[in-house]
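All protein chains but one are shown at their positions in the complex.
Here is subunit A:
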Amino acid sequence: MGLEMFEAFSPWNVLPWLVVLACCEASSGVNTSSNSSALQTPNAWFAASSSDPDERISVFELDYDYVQIPYEVTLWILLASLAKIGFHLYHRLPHLMPESCLLILVGALVGSIIFGTHHQSPPVMDSSIYFLYLLPPIVLESGYFMPTRPFFENIGSILWWGGLGALINAFGIGLSLYFICQIKAFGLSDMHLLQNLLFGSLISAVDPVAVLAVFEEARVNEQLYMMIFGEALLNDGISVVLYNILIAFTKMHKFEDIEPVDILAGCARFIIVGCGGVFFGIIFGFISAFITRFTQNISAIEPLIVFMFSYLSYLAAETLYLSGILAITACAVTMKKYVEENVSQTSYTTIKYFMKMLSSVSETLIFIFMGVSTIGKNHEWNWAFICFTLVFCQIWRAISVFVLFYVSNQFRTFPFSIKDQFIIFYSGVRGAGSFSLAFLLPLSLFPRKKLFVTATLVVIYFTVFFQGITIGPLVRYLDVRKTNKKESINEELHIRLMDHLKAGIEDVCGQWSHYQIRDKFKKFDHQYLRKILIRKNLPKSSIVSLYKKLEMKQAIEMVETGILTSAAFSARVQGTKRLSPEDVESMRDILTHNMYQVRQRNLSYNKYNLKPQTSEKQAKEILIRRQNTLRESMRKGHSLPWGKQAGTKNIRYLSFPYSNPQTARRDLRAAESTGNWMRLISVFLQRIWVPGSIAQDPC
């Protein structure tokens, strides 16, 4: 109760600040209008005071125009951040609605304030600013955080669904709206086909990742996750490419003169733009990976290299009218694998956080601007157009999902169920991309631009709020229906054991790919690419770099907590007592929530936040445990007769009760050869583990 009150306070207590600001703005508006003539000279404020000869040099001046734009932009971002803090304070809220809802509300709030004070909002959004500064960080972030292995395993389905789906949606919505426009009763007949197609292309840009956080805990399977992610990745690129091509068409001579040759040229251009962009991105990715090979001594510029090269790939592609979005995405994907191994730990963290921050700032600005333009006088409302837009968006998305997945299911080894397809259909939430494209339509070519903007806003609001809020319960309902059967504790435990066993045996047998190409690429990668792009003297696998990234502090922490709780260990309860169903239930819950996840199920992505990876924590615990085992059994080997099982007190930290110290020593040596500083941890652990005794150094 108190928490809710508290949470209600934090967004509200900025309001007084805003009111003050608004008053300042209003009064400065009055000031500037009276001094507008005097502002031409550089020393404006001198002139202001000198225009009235009796006025002394004022001690305190207010010059708001000088800082207006950065000031307001900063204030917007700060306001959104405060709102996010408030949003996350009430911990259940992020699971109820996507964060985009919050951003839109903040934008609407700012918009209403600006509207109410008749203030001129700063020109944050025009075409060049959007395409050059606001869009690249968003795309870079989604490309960088994409999990590569599942992406490439499913790349056929992703390209099929993402590419074709966007095209089907764009043309479908555009064409259907065109037919609606032909009906004279709606007063829309002045909108010709190209305009409708353009509208279709921009309204089909979905942002499904925004809703991922809402059903994250519903244990979405990996393939579904990748579909959604992959679609989001490709979607922006494709809709922008389509948008540009259609604008080029519109700018051409009169649209009646469009011949089939032009249409073919358009298609060819689409393909070239797409593939060219990807090609550029890959090249820049390799160059930047190569350069990070040499930055050991100046690790402070490593993030700079990463960001500048990605941005450069975007700009270079845009220069040639290729798709910058696909370029920057390809650059991020290519670069990530090699850069992550080359850069230092702090650079790695910096890159991740900075990327999140930049994309979050961009998106916030776009959403706020969306709110600002919602509350204003520049709308045109036409019931028919808007309602039909909404309807067609849903219908065409449903058609594209079910038809395309039906076809691709024939070729997949793990077909998508109807439930999965429904989730994909329902996650078609529009986002900032559509609004930006609508807002940037040139008014000269689109006399009814306001109608488009209004329609886009309605679709965005509807999908984000309605679909965003209801998708959570829907997914949980669909999920719960399947797993309603209660498993006994035995079954839970043994099933998890078998899952781990199966994952382990699969790893022994080697990576399982469904495509020979991927095997060949991996071989090529190992033989050539890694030699060129990765620093020498680096361990060659990701798990070993995980060893490196193990923080010593956490290792110590873990050992300390282990000691504290094992000290409190009481004698075990003899005999079994009948447990009530609630006890059993709680026991089962404890078990389910605390058992380590099997390798595959660890995908989790949050668009707005960087949570520490649970898989890393899990891996660290397991690694520390194995080291302890080896240490422990070696120590025991010297002081106890062989073959004796490890006592119950030390069970916590044993993974395998070695009976033979020789084997333990050999295994320890193998494990330790992976990292010299792992020895430091082991020595440390041993000192703590055996307080007071002289630890025999095994090696």
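Keep in mind that, in the parts below, a contact is a pair of C-beta atoms (placed from the backbone, for glycine too) under 8 Å apart; a residue touches a chain by one contact, two chains touch by 3 or more; residues count from 1.
In the analysis below, contacts and distances are computed from a predicted model.
Enquirer: Could you check which of "AP-4 complex subunit sigma-1", "Calcineurin B homologous protein 1", "NADH-ubiquinone oxidoreductase chain 2" or "ER membrane protein complex subunit 1" matches the UniProt name for the chain that's left out?
Expert: Missing chain, UniProt protein name: "Calcineurin B homologous protein 1".
Enquirer: Just name the one of A:78, A:501 or A:532 that touches the chain not displayed here.
Expert: Final answer for the missing-chain contact: A:501.
Enquirer: Which parts of subunit A face the unshown chain closely enough to count as touching?
Expert: Within subunit A, the residues that touch the unshown chain are 413, 488-491, 493-510, 512, 541-544, 546, 558, 561-562, 565-566, 568-570, 572-573, 576, 579, 584, 587, 590-591, 594-596, 599, 618-619, 621-623, 625-626, 629, 645, 648, 651-652, 654-657, 663, 666-667, 670-671.
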